[in-house]
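Omission of a single protein chain aside, the complex is shown with its protein chains in their original locations.
For chain A:
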Amino acid sequence: MNLSYLFDAAHWDLSAPGGIPQLILAHLGYVALALLIGTIIALPVGLFIGHTGRGSFIAINSGNAGRSLPTLGLLMLMVTLLGLGLTPVLIALTVLVIPPILTSAYAGMRTLDRGVIDAAKGMGMRPWQVLFKVEVPMALPVLMSGFRSAALQVVATATVAAAVGLSGLGRLLIDGLAVNDYSRVLAGAIVVAVLAVLLDLFLALVQRWIVSPGLTGRDQTRSRRATT
């Protein structure tokens, strides 16, 4: 086992089909689609449950159920039902990202300071203004942490796409194993790990950009906490 596959320049050719850059791109494509669909489904549901307090058992149980569901098994089931293609892969990956996003949206909304929300209503904000101008911005740190953990999980798990004939970094693992090319397997594992770290760093930057400094205490260093 060595790093020769990873450091072979031929494998980094941008235009070569099956080259690492193309695999990364396909991999990120699955990740992005799964996160997008998962967010579209889980975020409104989580916000609604957190906002109203109704159906909180869904939020709590979906987190536990989601974690115990094996993605590979689900994928095989979906392939059996739907045949090969992108759809079963996206379904399996989406099921993976829903619980952390749903649970964090719910938790973020539940832990908000009720006094602040009372003040927002009392000042004459309409319900949707309370939601989007007060509740969501305040819940963003928790929401983002759920999204980041979903992203990390799906980056690692999207390798299963290769098991059903699709592309992505899983190709290096599956194909490498098939021909006993452990250098290729190692290259796949390393690239997936590095990709996960980079994606998380990127999302950390996004979080820093969209979350108010008033919530993170980042501003504290610039002006001292004053006394009365």
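In this section, contacts are C-beta pairs under 8 Å (C-beta built on N, C-alpha and C of every residue); 3 or more make two chains touch, one makes a residue touch a chain; residues count from 1.
Assume contacts and distances are computed from a predicted model.
Trainee: Since a chain is absent, check the UniProt entry for it and pick the matching name: "Alpha-D-ribose 1-methylphosphonate 5-phosphate C-P lyase", "Methylamine dehydrogenase (amicyanin)", "Aspartyl/glutamyl-tRNA(Asn/Gln) amidotransferase subunit C" or "Proline/glycine betaine ABC transporter ATP-binding protein".
Mentor: In UniProt, the chain that is not shown appears as "Proline/glycine betaine ABC transporter ATP-binding protein".
Trainee: Per the definition of touch given earlier, which of A:Ala92, A:Met138 or A:Ala162 contacts the omitted chain?
Mentor: In the full complex, the listed residue that touches the missing chain is A:Met138.
Trainee: Which of these, A:Ala16, A:Leu69, A:Ala119 or A:Ala193, touches the one chain of the complex that we don't see?
Mentor: Among A:Ala16, A:Leu69, A:Ala119 or A:Ala193, only A:Ala119 touches the chain that is not shown.
Trainee: In the full complex, which residues of chain A touch the absent chain?
Mentor: Counting over the whole complex, chain A touches the hidden chain at residues 113, 115-116, 118-126, 129, 134, 137-138, 140, 211-215, 217, 219-220, 223, 225-228.
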